[in-house]
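For reference, the structure discussed in these notes is given below.
The complex appears here without one of its protein chains, the remainder shown in place.
By written order: A, B and C. Residues from 1 in each chain.
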Amino acid sequence: MRENILEIRELKAYYKILKGDVKALDGVTFNVRRGEILGVAGESGCGKSTLASTLIYRKPPLKYISGEARLLGQDIMKMPEREFKKLRLKNISIIPQYALDAFSPTKKIKTFIGDLVSEHGIRPNKKFYDKVAERLDMVNLDPSVLNRYSIELSGGMKQRIIMIISSILDPDFLIADEITSALDVSSQRFVANLLANLRDEGIIGSAMFITHDLSILYQIAERIMIMYAGHFAEIGPTDEIVKNPRHPYTKALLASLPQVGIQYKDKRLTGIKGTPPHLLNIGPGCRFRFRCPYRTEKCEETPLREKVNEDHYVSCWNSKNIGSDNHG
Amino acid sequence: MAVILVFAFATVSLAYERSETLVYGGGLWGAPSNWNPLTPWAEVTGTGGLVYEKLFHYYPLSNEYQPWLAESGEWVTDNTYLITLRKGIKWTDGEEFNAEDVKFTFEIAKDNPLHYSNIWDWLTDIEVVDSHKLMFIFDNPHYQEWKQILYDLRIIPEHIWSKIPADELLTTANENPVGTGPYMADSWAQDRMIWVRNEDWWGNEVFGKPAPKNLVNLVVSGNNVALGMLMKRELDLSNFFIPGVPKIKDTFGLTTWYKGAPYMLSENVALLFLNTTKKPLDDVKLRRAMAFAINPEMISEKVFEEQVQVADPTGLFGKAWMEYHSEDVVDEYGFSYDPAKAKEMLEQAGYVDADGDGWRDAPDGTEMRFEIIVPNGWTDWMESIKIIANNLQEVGINAVPGFPDYSIYMDKIQQGTFDMVINNFGSSRSATPFTYWNWVASDEINGEIVTDGNYSRYDDPELFNLIDEFNVLQSDDPRAMEVAAEIQKKLLQAMPSIPLWYNGLWAQSTSQYWTNWPTENNPEGYPCTWAGKWQYGSIEMLINLKPAQ
Amino acid sequence: MGKYLSKKLLIYLITFFIAVTINWAIPRFMPGDPISILLSRFSGLEGGREIIEGQFVQSFGLNQPLLTQYFNFWRSLFAGDLGISIYVFPKPVINVIKEAIIYDIILLVPAIILSWIVGNKLGAYSGVNRKADNIMMPFFYFLTSAPYFWFAVVVAFIFGVKLAFFPISNAYSSTVQPGFNLPFIFDFLKHWFLPFLTLFLVQLGGWAIGMRNMIIYERSSNYSKYMESLGASDRLIRNYGFRNGILPQVTGLAIRLGTVVSGALLTEIVFSYPGLGYLMLRAILNQDYFLIQGCFLFIVIMVLAANFIVDIIYMIIDPRVRLSYSGEV
Partner (left out) sequence: MAAREFWKRHENLYFALTNKKVLIGISIFTLMILLAIFGPALTPYSYDEFAGEGYLPPSKDHLFGTTLMGKDVFTRTVYGLRSTFAVGFIAGTIATLIGCIIGFLAGYYGKWIDEALMMITNIFLVFPLLALLIILAAYLPYRGIMTISIIVGMTAWPWTARAVRSQTLSIKNQGYVNLSRISGISVFRILREDIAANMFSYVFMVYILQFSGTILAAVGLEFLGLGPTQGVSLGLVMQNAVNWNAIQLGLWWWAILPGLVLTILVVSLYFINTGLDEVFNPRLREM
């Protein structure tokens, strides 16, 4: 068993707004292991990006409620910001959803990288920039881009540079938040492979790949976690999830995937009737029950996390029924 | 840095010693730019008086002439005037001053159109008797006008001005004025004119040396600035009308001519001109009724805080003019604030409210509405005409104040399109009431525009003849008294303009640096720095000033 | 880069052209025939009248066709001939203005630059510090709402009359000799201070409010989030935000120059500070139309020149413009 880089236990984080709590992340438990790419999938609004924010960038109105998140054994939820700051970029890092917009328009790339690492006590000297150049080479970029402003770069270039920046200090855990969404198909593959490369080269210790696109995950993730409306739905090895889903939502998600090609423009699941519930002041119970064909009275209670298999967990009162009829 | 400091201290000594400098303001309205004595309306104040001197000075308070460049002057016959000049006077460039210069000054106006060229209508010839004696020969001596010319005309050096081409006489700025006077132009800047004492002035031995080594005449943009500067003792003398002076003069140690009201000497008379070419203002009964309706007392009290005196019905003031003042005429034809009487007069003349709109209408039934105008921005006058309009309204005459811009104001005066207007441009104190009458009842009213006074356009050839007659009478001629009384009577009977109050010789001084200012208890000199008035005693004031300890 | 500048220059040239044309047209086409009113005004001056009339006929070229008048107007303009002042007769208007404009520059340049810098700093601070924000913002709103001349009156009353620390009129004392010497410089600065303070403070509010909003805006931008996620300190993020927030503030400087200059004109009047504003008031009071027009023209030139300088600065600090990635003018 590989070492757990990240251990999440019953993590809850709500958006506190005037009208009440938006329970966007409501009790999620999972681990990320060294050398692993964990895929996180779900519809938009399922809480996957909130998960990313909770882990690395909590700002009002997003508020940590309870649970723990241990990074290399330290609980980063209760850690003072000052100390957590030291972990950023070195131990935990993120490639944000908005990678194309993550540059300050008035700074050269070189200055930007230099300033960021200086904050972690690393002098941006020649040796450092040599390393940066090396990394750039990895992503087929000429070191001259360092002397450019972001406006001079194409979207694909920006995406690659952000990946280099976010991983420049070889973090143990890297969150890749919807990094493929804004790209065309060939770039998507390139970026996904790049993430795998970074892991293979040992530059990053592990990664959490957040996307709504299961087909990409299928290519690079060891394990996949499915979330629904802020709740944990199911986690398991990629093959298990794809071939033997035990949560009705996972099932629906898989069913909605077109067989050939990738169609993600319409984020809504065409295969499932209805829309996800509003999370404002939502009560207990399985959040998928309103759309679930397997709904029972039991579903009025929040389902517990159950072990299905080695490494395969699910939160559904009826998972047993579902698993069986899918075998084959 | 050291270099800068050395340089800085090296130039320090150039600064004027404050204790030897007199700082004043109120007569200079823009950056100094003109020292041409032939264009007195444009010259920097002091050009005439400090640099270019006159034949005589005239002291209005005692009504006496002080021989200046002239040693004496007298009518030797009815039409010859002999002037004897002082000896030993030099122009500041070293040339000697003599009779030729005086002759030149007059004759340049014969050959060129200057503001005093019309003197040659009645002057025939000037004979230089010797280097310091001149004989003026007239065919029709205007005795009264001559009185004024003697102290008004700036004598200029022939050796300089004869070389100036004729077409530049009026346009030259004359930046290096060469005169005979007690001060010389030293330097100037955007906001000041600086004069320096002429140590070789001929008068040093005759009258005494002026006390201030330097005169700094500041361009002070307005009375508020002047007041601030007086409070800070930045100004030694201000010639501004300053609201609030009666209230604070003692607190801030300001000296005015009189300790109490009216604080200031009178300098000119402000009149309300009624346009006699406009119906129904052509009706003398209406005009006279208005004179009784207006309350100048209130204007003096409210607007001027009693810094002005209410005018005599004849408009005359000052020793020279009052010699001709006729009590009898005033008793009979004078007026005073009496709204009841004004109403009665209006009723009798048929000015009643015919249409019931609350305002009196003309006897023929037409509605009356008058506008009283003063230039916009002339704040004291603006307030004054508000009171006048109110006064008239109280007796039922619909009058409103109007504040057009100055150009419109002048335009209306000159074109004769106004109803009523306040003005005082030609009513300044002088040695003879002729100047006043010649302005207030000028006969130059038939041109396209009227510029020489009598804005009412009151046309009375008899009155004009009387004024002309007065001009050619010697002051001691008994006929002069008769003519003068007749003029006053005619003006009061016809009331083309209503004398309201005497604008003051605004002057406030401080005693931080200079003392012994001329006041009612020390009437030596005249605290005035306005252009063209230095001969009234301002030089004497400079001589009498004492540095404060 | 070239495109940006040339487009700007074109606008300035057209503006200048229009300003000159307005200058030419107003006295000719305004209702009420101002020229004849002007002429009549000088009828009282014996001797002077002919000169000024000659000047009018000559400079207005009244007997010529309009188009010729217009071209002549331009010709004399380029010869530096703006006519002769009536109020400071017979000084050429251009000389009168030259002497006054120095004071505007001495007053305006430091006031604009300092208040821009300090205002931006304070605004940036206010944008990140809630406590400071609550205290300072109402004050900034007050400053930016105050009419320049009223604030000048307040400043004059408090510092000039009540506390009597500073003089409230003129550019220097009557008794010092202008020149490069310590007493004069000290005295000059004393007179300069209150009008400067007025311009400085009133503008300050606007800059601070602008910067505060920019900082808040930048703080919530993606790059700030990204930097914070990667452990950048508040200070660094603030610096980045400031650097970007400065850009619209520079543009704002260009937009507000006109207002600031107008404010300076009025402030100069309160303090009788002998710059163009004060000169213009004198010119208005004395109906010196040549001088009014000259002042107007110079104010336009001054504002245009300042705008152009701001444009160049903007070009230097904003790579987007420098690299011609933005056509925004």
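The criterion applied here is as follows: a contact is a pair of C-beta atoms (placed from the backbone, for glycine too) under 8 Å apart; a residue touches a chain by one contact, two chains touch by 3 or more.
This structure is a prediction, so every number in the text was calculated from the model and none was measured.
Touch, as defined at the top, links the missing chain to these shown chains in the whole complex: B, C. For the options C:S229, C:Q249 or C:Q293, the residue in contact with the chain missing from this view is C:Q293.
Contact with the chain not shown here comes from a single listed residue; of C:L189, C:I255, C:I309 or C:L323, that residue is C:I255. Residue C:I168 is the one among C:I112, C:I168, C:L197 or C:L230 that touches the chain not shown. Although one chain is not displayed, its contacts with chain B can still be listed: residues 222-224, 227-228, 231, 242-244, 247-248, 302-303, 305, 376-377, 379, 383, 386, 402-405, 407-408.
Counting the whole complex, the residues of chain C in touch with the unshown chain are 11-12, 14-15, 18-19, 22-23, 26-27, 30-32, 34, 127, 130, 133, 141-142, 144-150, 153-154, 156-157, 160-161, 168, 209, 213, 216-217, 220, 254-255, 257-259, 261-262, 265-266, 269-270, 280-281, 284-285, 289, 292-293, 295-296, 299-300, 302-304, 307, 329.
Note that in this section only the chains that are shown with their structure count from here on.
Summarising the inter-chain layout, the chain whose CA centre lies farthest from the centre of chain C is A. Chain pairs A-C and B-C differ in how many C-beta pairs are in contact, and the one with more is B-C.
Between the Cα centres of chain B and chain C there is a gap of 40 Å. For chain B, residues touching at least two other chains: there are none.
Per the touch definition, chain C reaches chain B in the complex via residues 34, 37-38, 40-41, 43-48, 50-51, 85, 87-91, 96, 99-100, 160, 167-171, 173-185, 272, 274, 278, 281-282, 285-287. By the touch criterion given at the top, residues 4-5, 7-12, 14-16, 18, 21, 23, 29-31, 33-34, 38-39, 41-42, 113-115, 170-171, 173, 189-192, 216, 218-222, 224-225, 228-229, 232, 234-235, 377, 405-408, 410-411, 414-415, 425, 449, 451 of chain B touch chain C in their complex.
In the complex of the two chains, the chain A residues touching chain C come out as 56-57, 59, 85-90, 93-94, 96, 98, 101-107, 115-116, 119-120, 149, 151-152, 162, 165-166.
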